[in-house]
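What you see is the complex with one protein chain gone and the rest in place.
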Amino acid sequence: MISLRRSKVMKLLLTSNYAAAYGAKLARVEIVAAYPITPQTQVVEKLAEFIEGEELKATMIRVESEHSAMAACIGAAAAGARPFTATSSQGLLYMYEMIWWAAGARLPIVMGVVTRAIAPPWSIWSDHADILSIRDSGWIIIFSESAQEVLDNIIQAYRIAEHKEVLLPVAVGWDAFTSSHTAEPVSLPEQELVDSFLPPRTPEPFVLDVNEPISHGNLTYPDEYMEFRFLINEGLERARKVIREVGKEYGKLTGREYGLIEEYKCGDADVILVTLGSMAGDVKDAVDILRKEGYHAGLVKLRCLRPFPREALLNALREARAVGIVERSFSMGRGGIIATEINSLLRESGVNDVVTVSYIAGLGGREIGVNDFINIFKSLFKKMERGSGFEVVWYGLRG
Amino acid sequence: MRVITPIAKPKEGSAGLTGKWRIFKPVINYSKCNNCGLCWLYCPEAAITLDGKNVPKIVYEYCKGCGICANECPVRAIDLIKEE
Partner (left out) sequence: MGMKGILRVVPKEEYLLPGNPSCPGCPASLGLRYLLKALGGKAILVIPASCTSIIVGPYPFSSLRVPVLNIAFAAAASTAAGISEALKVKGKEGIQVVVWAGDGGTADIGLQALSGAAERNSDILYVCYDNEAYMNTGIQRSSLTPYGAWTTTTPKGKVEEKKNLPMIVAEHKVPYVATASVGYPIDLILKVRKAIKYRGFKYIHLHAPCPYGWRFPANKTVEVAKLAVKTGIWVLYEIENGKFRLTSLSSSLIDPSKRLPVNKYLKLQGRFKHLSEEDISRIQERVNTMWDELMRLVKES
């Protein structure tokens, strides 16, 4: 590992997986419970090293399944500790029941999701079907483009999750292999800096305590259940503001500010591509190339998938004549998951003079790069002449 | 702190006055009772209490009338009487 120590910032060459482990360490997580799955494995291996090397004062629960990993995090969070877990693909699906439990119980758990395709057939490569499967559960979902973002997002995730106006779990996603196993230089904030940003969790009055015999999750009748679901949604709606505030504060401390979305050259753009994760870097390159050719192209990178960044997206997209949403996920029988959401956002907001195209691309790790994005942009510049409409395109299908 | 999560607090009669469920009412015949404590021990409802002298008393608000106390009483000091 290369370490470039400059003033107060330590730079390390880290994969996103290792950056996640460093992020959890800097967040001073107290319980780590996880089950290995490719490509997440190194996250927990690194954390085990930190714990056994006494660099991190935490306990690792080496559970026998992802269902138990999330259950252990739920127990730990309910007892007032700061838990961390990470998983991928089948593992996320296997813990699905407990995903909903964590949100329903309003527990500030942070989970890394190394996004990977779902079987069958077996595929260990990049795809967003896994993380989007938890879209409606009440989790906050934040996506990362780079190892730096993974580290920063995990630290911020605890501030967001534990915020008294939020109290919901946070999933931080990053792409299998393209991010998880690719090393990049990462600035590591000093521990004292992170400590000042993220103090120890102050447990809510309802954490488990033998002196306060309260019972969590008892049966509710139809007269009560609905209100608690409403309150979860309220927490998510409030999280939007909290995520922005936390992102700004983090920016002041580190120079890296975060919002709900990131806009790149959208101001005068006729065509905007919306994407997330590691694809965003190549889209930026495509935008730069096209701009030199005179095309008014722009990019919106989604950082926050839940809560859905309604106003931010609307502001960024409302002047565009065509919006393409490139995603590694699909709702069978409907269309791109994020695309259909963005399309309905535009229409319900009265933005009708725009063409939206859902590009399904890169499933199961299918290569997609700068030239593909240039092709997509160019095709959108043609499609924008239609004036309006919605279309689903499976990009690069073979045979 | 506002309620955001369903927290339940201890309360007698969480299901209401369960004594209303009763079909047969156990009645202790104190002239026969030898204070052995078994009715108190075996009551699934904790609806039999012991007073300062360890004499059992049935809490009729909650006693569901299962009849275990009468069945286990070694001196047959508990009668089951049909509720009206």
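By letter and in written order, the chains are A and B; residue numbering begins at 1 in each of them.
Going forward, a residue touches a chain if its C-beta (ideal position, glycine included) is under 8 Å from a C-beta of that chain, and two chains touch if they have at least 3 such contacts.
None of these values were measured; they are calculated from a predicted model.
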| item | value |
| --- | --- |
| Shown chains that the omitted chain touches within the full complex | A, B |
| Residue in contact with the excluded chain [from A:Ala24, A:Val44 or A:Cys73] | A:Cys73 |
| Residue numbers in chain A that touch the chain omitted from display | 30-31, 33, 57-59, 61-65, 67-69, 71-81, 83, 97-98, 101, 208-210, 212-221, 224 |
| Interface with the unshown chain - residue positions in chain B | 6-18, 21, 35-38, 40-42, 44-47, 50, 54, 59, 61-68, 70-72, 80 |
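Note that in this section only the chains that are shown with their structure count from here on.
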| item | value |
| --- | --- |
| Distance between the centres, which are taken as Cα means, of chain B and chain A, whole angstrom | 55 |
| Partner chain B, residues of chain A touching it in the complex | 105-106, 164, 167, 204-206, 213-218, 220, 224, 228, 231, 235 |
| Parts of chain B lying in touch with chain A, wherever the complex brings them together | 1, 4-10 |
